[in-house]
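Remarks on the structure that follows.
Apart from one protein chain that is not included, each protein chain of the complex appears where it belongs.
First chain written, first letter: the chains are A and B, and each begins at residue 1.
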Amino acid sequence: MSKISVVPYGPQHPVLPEPVHLDLVLQDEKIVSAIPSIGFIHRGLEKLVEKRDYKEMVFVAERICGICSFGHGMGYCEAVENVMKVEVPDRAKYLRTIFQEMSRLHSHTLWLGLAADAFGYESLFMQTWRIREKILDMLEMATGGRVIFSIVDVGGLRKDVPDEMLAEFAKRLKDLREDYNRITAAFLEDDAVKSRLCGVGVLTIEQANDLGCCGPFLRASGVRRDSRMTDYEAYAKLDFEPVVSHDGDSYARCVVRIKEIYQSIDLIEQAIAQIPAGDVCTPVKGMPDGEYLARVEQPRGEALYYVKGNGTKNLERFRVRTPTFANIPGLVEVLKGQDFADVGTLILTIDPCISCTER
Amino acid sequence: MRQPIRAGEMMICEIDPDTLLDEVTKLKYSEWRLMQICATKTGEDSYEVLYTFGHGYRLRSIRLKISGEAKLSSITSIYPIAYLYENEMHDLFGIEIDMINIDFKGGLFRTGVKAPFK
Partner (left out) sequence: MSIGVFTKEVIYNLFHKPATEKYPFVTREYGERTRGHIENDMNACVLCGMCMMRCPSHAIKVDRNAYTWSINPFSCVQCSYCVEGCPKKCLSMKNTYTTPDTAKNTVTLKYSDERIRAEEEKKKEMIAKAMAAKKAAAEKAAAAAKTAAETPKAAAGTAGTTEKG
């Protein structure tokens, strides 16, 4: 006779980087269902559009999240630029692409470290984050900030990045590839790691589609959908294919993210090779009037930015649909039928970013 | 559906709140997936609700206008995952939603002020 019990999981838990709460209904050691609840750190940043003008709002948008901050700033700017019909110079488009891919690189590296920590491989966690530090150094050199770059602006970028610096980036990326080769072998081949990831938390392709998942979580289940294919910024001119895996388990999610790391390095190298000379910012005149829904592929998945202006300096509405918000129903589905001991790893496989979700 | 408005790449169709479930069912059967639901405050006591759907890389939105007191019918019977967006809308804007499959009753976001965006 098995017993049903409810175990509260989080918001403060050693495996969770950010506060999310789950009520887990357990039958013995197996999870029957999970009820998510969020909202511990809701900040109401969307409401700030009424107090800050549309140019100051770029800085607020960047601070939605500490990891995908560049993408949030860029998504917001893209939406406002489309409302105001501003054409961004080509060089700025390329630089934005480079910074977005660098963000993806450091976000996925951060995830690899956190995952290693979640399944108890602490030395791997440290080695992974050592690589991440090198990326952060590059970003600090170019933009002046380690995670919040404050370089994107409505109409382009606020600072140009000199060509010598880009050449230096290309050189450092070559070294990074070597570093990643050493580290990723531990994730992909180590038996201990595989035993924690293979076959755990399988999400089928139908479920992934129905539950509206996005990002690597979706692509690991075999859906070929990557918003970068919608050709915003300079992605149209770069050669790449969405990374897809068909197993749908935790291991597949790990593989997809590792492949995306190499893809990002490749994309940055392509962009550095193609980048044209010229201005990086178009002067913006007037006030936003109209609406637009921009989408950006963040490291964690597709983010939507809805902007509505009414001809004054303050926008009427700014709404962000973050990838983690869309992935929560998928997470709840994945948890069903799993062991209680795997909950920590499974929550991390969707790469939750709760600060994004609660804006 | 009435005439679509083109705003950038987004197609928006204005609909009547009573026909919401019909329109959403139609979209569901032509295999559109729900991408987001968002409310916008447009006046003292009036709101706009925007439902965005995706099909591959295409986007399509439907929009309806409601007043503060009106109850909006939930689309969770058609798209079960809409419960998060609808609870969010209820918690932030105070819009009453009828018949949600998982109703947090104002407990999804723990805000200090009730319905802060109202």
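Criterion: a residue touches a chain if its C-beta (ideal position, glycine included) is under 8 Å from a C-beta of that chain, and two chains touch if they have at least 3 such contacts.
Since we're looking at a predicted model, the values are computed, not measured.
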Study note, to complete from the structure: Absent chain's touching partners (shown only) are A
Study note, to complete from the structure: Where A:V60, A:A208, A:V280 or A:A303 are the choices, the one touching the absent chain is A:V60
**Study point:** Residue of A:L22, A:M84, A:L114 or A:I183 in touch with the missing chain, whole complex considered
**Key:** A:I183
Study note, to complete from the structure: Missing-chain contact among A:V7, A:I35, A:M141 or A:I205 belongs to A:M141
Exercise for review: Sort through A:H13, A:K47, A:R158 or A:R172 and give me the one touching the missing partner chain.
Suggested key: A:R158
Review point. Can you list where chain A touches the absent chain?
Key: 52, 56, 59-60, 63, 123-124, 127, 130, 133, 140-145, 148, 150, 158-159, 182-183, 185-186, 189-191, 194
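Heads up, the rule we're going with is that only the chains that are shown with their structure count from here on.
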Practice item. Could you tell me the distance, in whole angstrom, between the mean C-alpha positions of chain A and chain B? Key: 25
Review point. Quick one: in the complex, what on chain B touches chain A?
Key: 7-10, 33-36, 38, 40-42, 50, 52, 56-57, 59, 61, 79-81, 84, 91, 102, 104, 107-111, 116-117
Point to revise | Contact footprint of chain B on chain A as seen in their complex | key: 35, 37-40, 42, 44, 46-47, 82-83, 209-212, 225, 227, 229-230, 290-295, 304, 306, 308, 316-317, 319, 321, 325-326, 328-329, 358
